[in-house]
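First the structure, which I've put down as structure tokens, then a few questions once you've had a look.
A single protein chain has been removed from this complex, and every other one stays in its place.
Showing chain A:
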Amino acid sequence: MRKLIPLAIAAAAIAVLPSAPASATGAIKCKPTPQSSWKTQEVLKAKLVKEGWIVRKSKVDGGCYEVYGTTPEGDRVEAYFHPVTLEKLYVARRGEVLFRKQGY
């Protein structure tokens, strides 16, 4: 019995490890849309800057545009936008969800 406990623990630990998804990126996902219909990240950045954002970094994540920056309200956030409509879908400050569009 005493020998079984560490063995069971080791087995449980090994079982737990691979069950976690290898890439847990992407707070939200956008339905796949043809890249040809996407607006460019530059267009999104220009739009956001005009609205008062400070854009520090942007990339494609989960089929959406993901932007790191500061909102016009002064919150340091990670935000997701639709690549075709550039609609705001999700805003989180350090993991705390500030805005989430219905259905996302």
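In this section, a contact is a pair of C-beta atoms (placed from the backbone, for glycine too) under 8 Å apart; a residue touches a chain by one contact, two chains touch by 3 or more; residues count from 1.
Operating definition for what follows: contacts and distances are computed from a predicted model.
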Hidden subunit of the complex - UniProt protein name among "Peptidase M16 C-terminal domain-containing protein", "Branched-chain amino acid ABC transporter permease", "GMC family oxidoreductase" or "Sulfite oxidase heme-binding subunit YedZ": "Sulfite oxidase heme-binding subunit YedZ"
Of A:P32, A:G74 or A:G103, the one touching the omitted chain in the full complex: A:G74
Positions on chain A where the hidden chain makes contact: 1-2, 5-6, 9, 12-13, 16-17, 20-21, 24, 27, 56-57, 68, 70, 74-76, 92-97
